[in-house]
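In what follows, a structure is listed as structure tokens, so that the remarks can point back to it.
Part of the complex only, each chain left as placed.
Naming follows writing order (A, B and C), and every chain is counted from residue 1.
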Amino acid sequence: MSGVIVTGPPKADARDIEAVAGYGVATVSEAMGRSGLVGPELRPVQEGVRIAGSAVTVLSWPGDNLMIHAAVEQCGEGDVLVVTTTSPSTDGMFGELFATALKRRGVRGLVIDAGIRDTQELREMGFPAWAKAVSAQGTVKATGGSVNVPVVVGGRSVRPGDVILADDDGVVVVPRERVREIAEASKAREAKEAAARAAFQDGQLGLDRYGLREKLDALGVRYTSYEEYAGEAGA
Amino acid sequence: MSGVIVTGPPKADARDIEAVAGYGVATVSEAMGRSGLVGPELRPVQEGVRIAGSAVTVLSWPGDNLMIHAAVEQCGEGDVLVVTTTSPSTDGMFGELFATALKRRGVRGLVIDAGIRDTQELREMGFPAWAKAVSAQGTVKATGGSVNVPVVVGGRSVRPGDVILADDDGVVVVPRERVREIAEASKAREAKEAAARAAFQDGQLGLDRYGLREKLDALGVRYTSYEEYAGEAGA
Amino acid sequence: MSGVIVTGPPKADARDIEAVAGYGVATVSEAMGRSGLVGPELRPVQEGVRIAGSAVTVLSWPGDNLMIHAAVEQCGEGDVLVVTTTSPSTDGMFGELFATALKRRGVRGLVIDAGIRDTQELREMGFPAWAKAVSAQGTVKATGGSVNVPVVVGGRSVRPGDVILADDDGVVVVPRERVREIAEASKAREAKEAAARAAFQDGQLGLDRYGLREKLDALGVRYTSYEEYAGEAGA
């Protein structure tokens, strides 16, 4: 596979990225119409951290981290490194040395559809990561791949420059052209959630708040006492 | 699927539930003859918490949390919400808003054979949960299901009103009719474990304590030196 | 299956084991030519702990912990208990009582290709463990197996007396004959990593440090601007 290293992909406006960073992954995904999420098989290796930044994407051969080296040079302030492999792998292709190099360049974190290692060191140095596996298995530098091409991570397409938002709930990808719009929709969503939270604390039911009693009725869901039900079911 | 919402299922006596809550999941499962456990794919999202309560069960369509809204109304003091889907799903169908509503009603926690989100918020507000996945994927409110019917969670049958006990080791289901009996058996089991612990701290071997040397012998397990073994195996 | 309990297997020199214990699992595996690792499905149940010791191996029938009882007697100061089952199992065949007995004997920890329970208690008593699952499912004592025979754990062969090194990154197996050699290679590896870390902190690129620009070129990986790439791909 002779690949390509693409330089200078477009990015979203930094202020829009900061705006999106003010909301959680769940809120932003809801604001996108319940879409944009990377699969839950990618988990954070730390707790209580949220990051947002512009994707620098890497497509590597399994068991090979050559293209991550190539990608480091393409990374800068405010970026998030996004790595996948051409076929599934859990090898620990990223560790503390890469994190050292990236942190110096202002990179905000890592999202990897493969394994990482040195998780204790990553937590200590404050370099957040979301990964499919933790594995000490090292890799070679023998086969080509690509940097800054569209990739699929956790079943989700990511283009270079798309905005990555990640927290304890997972990772969401915001298309670079839609960041401002999504930040605004997230703000509206959050206001709606705050109102619901207050109402629920006051004892209101979602059934009433969202008009779901009518829907249950229309769907034919009926209420019955346990005695009646047990009698029918013979249970 | 037009479902049913069953009201007023029978529950175990509150004092019996409190009695069971005094033991760990492993002890109670042993006291039930090594049975009753929900599969290990359901994991706690917090550490060091144990809860016990009466199951309010929910059967939802995948990608749909309508029936959780219906279930909230059926939940009260001392209950544990138990949710499953008609086919496997990792969607984050439960989050901080539901937890807010349930906490106000005195619900003790959640056991869900699907995904949850807002895990950081759940930990902060002290609403414990055991789930199959963490996922920010939101859900719709479009398809009917049932509340307080028998469900299967992690390969284990749960009826409404059965007692749910959950801690770091997982989740066990105690049939509502057997709670007192199991609490007593757990007490006996715990005493037995305490005696074994003391003996092991004193250096006694399980081989001797449980009469296992005879069993090994009867099974034909023999002792051999490494030299002899290596010679035979050619290893 | 009538098994065998092998006594007195050879061990590595204690000073060599201590020497290896000075390095992390990733470093030691790299020093072994990127080999020796147990699969990442075995995870630590605690954070920030590293152990090293001589393997006492156990081959058990699934759902049966009889042979762990037999193995306790074979364990002593500086050992690590290594358990697997004849077919895959997640049952919690090891818990706080076994840990109590082993701790008294000076055993350093557990590596198990099955489930464990009492994880909270294990953390509190400081007995570290690496396991495939956490499960409260108890086991019987009915079927024979073997102690101190070669076993496969997480896809990796382990012989009795081989050195087990485990930390947050996972578990590596060092053949008992090669411990000193590997400790020395690990020292060299660590020095190399320290130099790379310093260089990366200074802003050097891996591309330059490892001469990878030539390799990328030889592999046909080319650089292109985003505009050019987007034009070609029609993306």
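We adopt the following convention: a contact is a pair of C-beta atoms (placed from the backbone, for glycine too) under 8 Å apart; a residue touches a chain by one contact, two chains touch by 3 or more.
What you see is a predicted model; the values in this text were computed from it and never measured.
Trainee: Considering just this structure file, the complete complex holds how many copies of the sequence, given 3 are shown?
Mentor: So the full homo-oligomer, as given in this file, consists of 6 copies.
Here is the rule we go by: only the chains that are shown with their structure count from here on.
Trainee: Same or different: do the copies subunit B and subunit C touch each other through matching residue numbers, with over half of them shared?
Mentor: Subunit B and subunit C contact each other through largely non-matching residue numbers.
Trainee: Rotating subunit A so that its CA atoms sit on those of subunit C: what angle is that, to a multiple of 5 degrees?
Mentor: 120
Trainee: How many Å are there between the centre of subunit B and the centre of subunit C, using C-alpha atoms for each centre?
Mentor: Averaging C-alpha atoms per chain gives centres 29 Å apart.
Trainee: Hey, which residues of subunit A end up touching subunit C in the complex?
Mentor: Against subunit C, subunit A makes touches at 2-10, 66-67, 69-70, 72-73, 90, 92, 95-98, 100-101, 104, 115, 117-120, 133-141, 143-146, 148-150, 159-160.
Trainee: Where on subunit C is subunit A touching in the complex?
Mentor: Touch residues, subunit C against subunit A: 24-26, 29-30, 34, 37, 39-40, 43, 47-48, 167-170, 172, 193, 196-197, 200-201, 203, 205-207, 210, 212, 215-216, 219-227, 229, 235.
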